[in-house]
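Have a look at this one before I ask anything.
Excluded from the complex is one protein chain; the other protein chains are retained at their positions.
Note that the chains are named A and B in the order they appear, and that numbering of residues resets to 1 at the start of each chain.
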Amino acid sequence: MASPFIIDRSSVTQVMAWVLAALLPGIAVYVWLFGPGILVTLSLATVTALAAEAVMLKARGYPAKPFLMDLSAIVTAWLLALSLPSLAPWWLIVTGTLFAIVVAKHLYGGLGQNIFNPAMVGYAVLIVSFPVQMTQWAGPLELTATPLTLAQSASVIFGGDVPKATLDAVTMATPLDALRTGLLQQHTVDEIMTQSIFGHYGGIGFEWLAGAFLLGGLVLWALRIISWQVPLAFLAGIWLAAGFLHFFDAGRFGAPWFHLFAPSVMLGAFFIATDPVSGATTPRGKLIFGFGAGLLTIIIRTWGGYPDGVAFAILLMNLCVPLIDQYTQPRVYGETKKTRAPPA
Amino acid sequence: MITAILVMVAIAVVTGLVLGWSAIRFKVEGNPLAEKIDAILPQTQCGQCGFPGCRPYAEAIAKGEADINQCPPGGEEGVKKLAELLGVEPKPLDETHGTPKPKSVAFIDEQTCIGCTLCIQACPVDAISGAAKQMHTIIAVECTGCELCLPPCPVDCITMVPIAEDLPHWKWKHPVVMLKQVSGEARA
Partner (left out) sequence: MSRELFKFKGGVHPPEHKAESNTRPVHAAPLPKKLVIPLRQHIGNPAKPVVEVGDRVLKGQLIGAADGYISAAVHASSSGIVSAIGPAVVPHVSGLPDECITLSTDGLDEWIVHAPLDYRAMEPSDLRMRLRDLGIAGLGGAVFPSAVKLDPGATHSCPTLILNGGECEPWITCDDVLMRTRADDILQGVAVMRHLLGSTEILIGIEDNKPEAIAAMQAAAQKMDYAIEVVAVPAIYPGGGAKQLIKTLTGREVPSGKLSTDIGIQVFNVGTAYALARAVHHGEPLISRLVTVTGHVLRPQNMEVLIGTPMHTLITLAGDRDGTTGVLMGGPMMGMPMPDLDVPVVKATNCILVKSRDLFPPLPAALPCIRCTRCADACPAELQPQELFRFAKTGDFGRAQEYHLFDCIECGCCSYVCPSHIPLVDFYRYAKSEIWAREKEKRAADLARERHEFRQFRLEREKKEKAEKLAAKAQAKRAELAAAPATEGPAQTDADAKKALIAAALARAQAKKAEVAPKNVDHLPPEKQREIEEIEARRAKIRELARQPLETDEKKS
């Protein structure tokens, strides 16, 4: 091996650890405003992901230790867990995580080779296959008379004997669900927004969760773990698309701030769309990638079959990455028109 | 029904005319496929493929009269390139035509050479200089290592010398880094 003989101290493990750390404020707010149930989901997803990763590494003949140490499986598990409804049954969590790690990551070649974001693949598979179970969201504590304890949450998740009345008392439609259902029932946005779930910008509790993810994302940006292009373009895409629609018909389309302050958007903008493996690599490409994902999110939310579109939007943009990268190759030092090779 | 048939016929006629016209308009002189194949062949001109030189072999491949795996100097990589060009599956070299050898150049032992010019006549690239009754010498940079000069030599004074790696010809090797060796388990 030849030069260079010195390296910076950074490592994949360090990058992934920072991503996990940046998720902590979001998790804390989640627990504070929605109850401790999410901790069960997170733990279950983590254990499943590590086990799946270990088995797949063994099966593919890779050494387990350096790859388990890189923490990338845990990042996938957490991102999936935070996207799932907080009271989703255990088998839903396990299935989603297994699909993410086994199919979306390892069958595509493992770390660095997957063209789709594994967490989003897991999420997409679940929402397409089990749409009903994917609505078991615990409502914000502020609106819940008798919040679930950690043990009760675990019991719900693991299919324990929980009275239906108790469950009904805590589960609630998310703001995006509420908006979608309301619009389908021919209500105007203003009418829908009078429902108790809605807060200043987004839903009660949800907007704070979004804010916590935003905070964690800004930390990652300040540390240069993620680039500024993807989150900014993603948020801009959402704001502009939603704003455009809202401007023309405020009665039928939600306000841009409302769309922006959904937790899935902040999580998507700073933690999922910024996944380097499945995202664009060139500076301009990152802008296109982020903007496209934002635009598609609003399109899917507005006209698609699902209340939220972040996952599908990102997966669709993942598909476009090779094309985007190829056509956005930056100018190199000393490049002139003559030496510029046409993209082939 | 009849309209459909008429439309189909009309389309057939029009496309036929366009094809015919473009065949004349965009006619390419020579055989571009043979040319492309010839560009891949190593130009050793050794005849191991069974043809008198690289060009005839290229033409035979283009016509489908020869297989792509008959060129030992081109090696497996050459077969792969030909397969890629022709859109066929690569196959292992046909050993009846010889096996790849390290690249060599001919060397004439000037003590033994009697100056018979037989090798000069055999050399396909005129890489041997000399005249009757004078010692012959290989022009090393022009020698393709085809070995065609070996059989005619009446005194066996020509040997093939493998080209040794020296500084100007030294190459960086493909870095060996990846993970698999750590596991000690090779995936065949």
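Following the convention adopted for this analysis, a contact is a pair of C-beta atoms (placed from the backbone, for glycine too) under 8 Å apart; a residue touches a chain by one contact, two chains touch by 3 or more.
Just so we're clear, the structure is a prediction, and the values are computed from it rather than from any experiment.
*Asks:* Shown chains touched by the missing chain?
*Replies:* Checking the complete complex, the chain left out touches A, B.
*Asks:* Among A:Ala54, A:Val277, A:Ile299 or A:Leu316, which residue is in contact with the omitted chain in the full complex?
*Replies:* A:Val277
*Asks:* Looking at B:Ile37, B:Cys54, B:Leu93 or B:Ala106, which makes contact with the chain not pictured?
*Replies:* B:Cys54
*Asks:* Pick from A:Ser86, A:Ser227, A:Ser264 or A:Asn318: which residue touches the chain that isn't shown?
*Replies:* Going through A:Ser86, A:Ser227, A:Ser264 or A:Asn318 one by one, A:Ser227 is the residue touching the chain not shown.
*Asks:* Counting contacts across the full complex, list the positions on chain B that touch the omitted chain.
*Replies:* 38, 41-45, 53-55, 114-115, 124-127, 132-135, 141-142, 144, 165-167, 169-175, 177-179, 182
*Asks:* Provide the residue numbers of chain A that touch the chain removed from this figure.
*Replies:* Residues 1-8, 10-12, 14-15, 66-67, 70, 72, 110-113, 227, 276-277, 279, 281-282, 325, 329-336, 339, 341, 344 of chain A touch the chain absent from view.
As a working rule, only the chains that are shown with their structure count from here on.
*Asks:* Suppose each chain is reduced to the average of its Cα coordinates; what separation in Å results between chain A and chain B?
*Replies:* Computed value for the inter-centroid distance: 54 Å.
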